[in-house]
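Here's the structure, in C-alpha cells; my notes come after.
What you see is the complex with one protein chain gone and the rest in place.
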Amino acid sequence: MDTELFNSSKDVFLDTVNAKDYIELDRISSIYQSLKESITKPLKMVLLYGKPGTGKSMFLTKLYDDISSYMPTYIYKTPIIDEIEFFKVLAQDMFNMKYDDQLNFTQFMKVLNSSKTEQTPIILLDEAQLYPDILMEKIRLLSDTRKVKFVITLHKTEKEDLIAKEHFKTRIWESIELENASNFELKIYIQKKLMKANCFDTANMFDEKSVNLIHKLTHGNYRESNKLLYTLFDIYESYLTQDKHYKFNQNKVPSKMIEMAAIYLGLLND
Amino acid sequence: MKILLFLLLTSYLYADIKQNIFELYQEKRYKEACIKGASNFNSFRQDEELISLYAFSCLKSDYIDKLSIPIVILKNSKEARSNSAYFSIILMQKKLLYHSLVDGYDLSSLKLPTTTNIFSKVFDLYSKEKINKEKNIYLFEDKDDKNRNYKLYLIQQKNSYKIVIEEFYNRFQIKKHIYR
Partner (left out) sequence: MINTQELEKRWFKYKFKSYLLHLIIFVTSIVFILLLFIFVGTDLLKKPTELKKESTNIPKEKKIEKVIIQKTIIKKTPDVKIKKLVEVNLTSIIKNDEKQEKQPLIVEPSFNFISQIESDLAKKSIVQNRQISEKKDIQTQIIEVEKKEPKKTIQKEIQRKQPIQTVEKKRKPIHIVRQNTQEDIKAVIKRFEKNHNPALSLFIARQYYEIKEYKKAYNYALITNGINNDIEESWIIFAKSLVKLNERTIAIKMLKKYIQYSNSYRAITLLGDINSGKFR
C-alpha cells in the first residue's frame, strides 16, 4: 500500500453532492423507486425530509439526473429567497420567458395558466426550510393549479414539522423520511463507495468492529461519516509521508486510528 | 450324650447365624444380612444386639419396611429403645412420604421428629414445599453442603409405587436408593 491509495480513498469521501457518486442501498433504493413512480402520478407535491446529512440533496440530484431526460425537470439546489427573483427564474427556465421587470406572483400565475405543455414540469427545491413562509404559501398555490409539481426537501426541525403538517397537509401526496444509516448499511456504503473508486484494498480493511465504532461516533450520518473517513485516510497519508516504512495492519483499521480521526474532528473530547 | 449333642448343635447353629450375619455386615453385604436376619429372627428374638444388627443392615440396604419387626422387638436396653425410636421415625416418614407423593397429602403443617439418615433429610426438604400435584420429580439442594443435591420421585413396579432418592455430588450421581 502506498500514499496514492490512501489519497484516492480519501477523495472518495469528499463531501460533494454528485449524482454519479450515488450509492445504492437496498432500503433507500426502494424508497427512490417509489418516489420515481409517484412523480408520474397526478400529485402536487412530494416532501423529502430528514436530518442533515441523511442524503436528501443526493436523492434530489439523483432524481433530477434520472428523470430530466424524459420529463421537464428543474432543480434549484440553493434556494432563491427573493420572491420576485424566484418567479423570474422559474418563468425563464420553464417557459423561456425573460422578464426585465418584476414578475410577481399573480403575473406568474397567469403565465402558468396559459401555458400548454404535454407533460407537467417538475420543480425540485432543495433546502426549502430556508424559503420564507409567504413564498411557501405561494408555492402551495402554484401546485394547486396542477400545472406544476414540486419536490421539496426539508431539514427535520420543529419549524419544518409545522410546515409539513399545517400548510401542506392536504397537498402532499407523499412525504418521505430519510434516516441515518444502520450499522449494516454504513458498512455497505463505505465499501461500495471505495470499490466504485477501485480502492479494493482499503475497502477490505473495514470489518464489523471498525464500522460499528464509526457508526457509534457518527450515528450513521452520511455526511459525518464522510468527514470522518476523509480524515482517517488523511491520517494514514500523513503517517506514510512522515515515515515511508511506517507499518500498519493491512487487513484492519485499528480503533486507534478511528479514534484519532474523531478527536481531530472534535467528535471525541480529549 | 444325645441331648448334649443336640444342645451343642442348636447353640452351634445359633452362633453360626450370628457369626454369619455379623460377617455379612462387616463385608458390607447388607442386603444379604438383612434377608437372613428377617427370615431367622425368631431364633434369636432374645438377642437384641443381633436384632439391631440386622435392622441396620436392612436400613443400609433400603429395606425400610423390614424394620417393622425390630421396632417392636427392641425394648429391653436403653440402646435398643433408642434404636427402635430411630427406626420407627424413618418408617413413619416413609409411609407419610409415600402417602403424600401418591395422594397429594400436605405435610407442610406437620412438625415431626427427624433423624440424621438421608431419607429423613430428603423428607424434611420435601415436607417444607407446598404440594404441587403436577410435579413428578423433586430436586433439592442440601443446605449443609452446597455440593450435594437430591432427586426424589416415584417409580411404578407391578401394581405399586416405590420411592426413589438419588444422591448427587457435584452433579454426579453417587448413589441411588430404591426404598422397599
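Going in written order, the chains are labelled A and B, and every chain counts its residues from 1.
What we mean here is this: a contact is a pair of C-beta atoms (placed from the backbone, for glycine too) under 8 Å apart; a residue touches a chain by one contact, two chains touch by 3 or more.
Predicted model, so just to flag it, every value in this text is computed and none were measured.
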Residue of A:21, A:137, A:179 or A:234 in touch with the missing chain, whole complex considered: A:234
In chain A, positions touching the absent partner: 231, 234-235, 237-239, 241-242, 256, 259-260, 263-264, 268-270
Absent chain, residues of chain B that touch it: 8, 12, 15, 18-19, 22, 48-50, 52-53, 56, 79-80, 82-83, 85-86, 89, 111-117
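The working rule: only the chains that are shown with their structure count from here on.
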Separation of mean Cα positions, chain B and chain A [Å, integer]: 85
